[in-house]
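Read through the structure below, which is laid out as structure tokens, and then see the notes.
Incomplete set of chains, arranged as in the complex.
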């Protein structure tokens, strides 16, 4: 078991850094820590760490990796051994602001990064007059897609200390989506099962304090004529209870803004909420509003940590 | 020209008064003034008049009539003559709380009611602890459907003093929807053209002060398992700018909740906003979210004022 503290950051691939900065920072309000070569480092209002969303210039959209912070620096060496012993790809890796980290791939093939120490630049919590866009607070969760869902869940539970808060069953009562947490929010990780186009990355999500910020995101993007970017919502999820909206950037990477989910106060008393197929109507969108086909079928590929190239899809 | 003061109320047909009261009052928060026989009289928080929405027990859904208040009592006799001279059906009519009124049908066949004096019961503006549901403030506008749109607009302009704030053109640049106001809000009346199922009544709308109330309406209906009632939204209109959501009652009558539209400060400077067909994407929903087919094709019939029976549709 690797002692994970929390989800930390996401590195996504964009083809045009300036357009991406315009989207994520100028319009939506993520704070730019710095730009360095082919990378732009962004963070939320409440985040003091160097970055929680990194835009990496690349040939096409996709996930580079998902970063997690471990609870103690000793965990990194332990983790390297443990992951190796599981037959998973793992290698040392640095980022800007992080001198000591590990890149690895989960059983499902999702690239992840573990680290203990990241440069700290300070948060912008009380600088209200500088806040703009949707006032994104901090990274909330990630959502990815694998072929073998149960195996991936088992890995996250057994080796990263996550537990399931809620699940979806399909019409054969087989688990099709799982929500997991460690910190105690409704979830930090959501995983879907898909026989094709996996491994894949569906979206990362930022918390906002107020559903009004979610609404404002739609107003902002529409008035900037980016209707193609407004994919789904605003709505209320049944699963996790949160208010949501999903946007697509210029490369079709997907980002969610989210608010008002719950805290798992007593993990020992939490019975995993099981949403059956006959609850289909209101489990994803609590109001029963239809889900766009694009949201159900489109997501981006992930990188092979050895090459940095996107993994092909089957 | 009949000197109209404002849109006043709507009388709709419901098959089950108790279920309708549950929907409009218990869940959504319209205030019940009284129930009397086959009628339930409702109003908004800011409305002191006896009723702004009347639920009338009938065999099926539909519009009984739309009520307008005239500016002076003398207008009623004038109106009777004027409407008669236009060859329109007109007859004296009373409501509970209104001893002296006129029922008539517009050229398009929409039943309307004119009156000067309605019983006044007082508003609930400052009784915040009693407010519930979506905190509906007051009736905002009505939306109906006719065959000959231009003729209906001409009647409303010439004889009722309305003017157009915005219009939609179809792919042949023919006017297909018109928004009109007198009081100065973005609109009190919206009219669509349809060759079939007309005359018809699409919806009435109540103002709420806060987009949060619109959101709450969805939460309330969904948690009460009335997903069938949540038809469209929440969203932001391009035309009129307002935030909106559309619900359907147990008989499929449609009601909208609406907020944050504009005021026409200078009617003389207002150039009718023309939305062309190539703006289709964002003119109805500013965010470009798709419009449910039901919203585009379903609405209710209207009564024949002579018989009280619904007019058949062609």
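We just call them A and B in the order they show up, numbering each chain from 1.
To be clear about the criterion, a contact is a pair of C-beta atoms (placed from the backbone, for glycine too) under 8 Å apart; a residue touches a chain by one contact, two chains touch by 3 or more.
What you are looking at is a predicted structure, and each value in this text was computed from that prediction instead of being measured.
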Homomeric assembly size (copies in this file), of which only 2 appear in place: 4
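By definition in this document, only the chains that are shown with their structure count from here on.
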For subunit A placed onto subunit B, the superposition rotation in degrees, Cα atoms, nearest 5: 180
Whole-Å gap between the CA centroids of subunit A and subunit B: 44
Footprint of subunit B on subunit A - complex, ascending: 211-212, 215, 218-219, 221-223, 227-228, 230, 234, 236, 243, 281-282, 286-290, 292
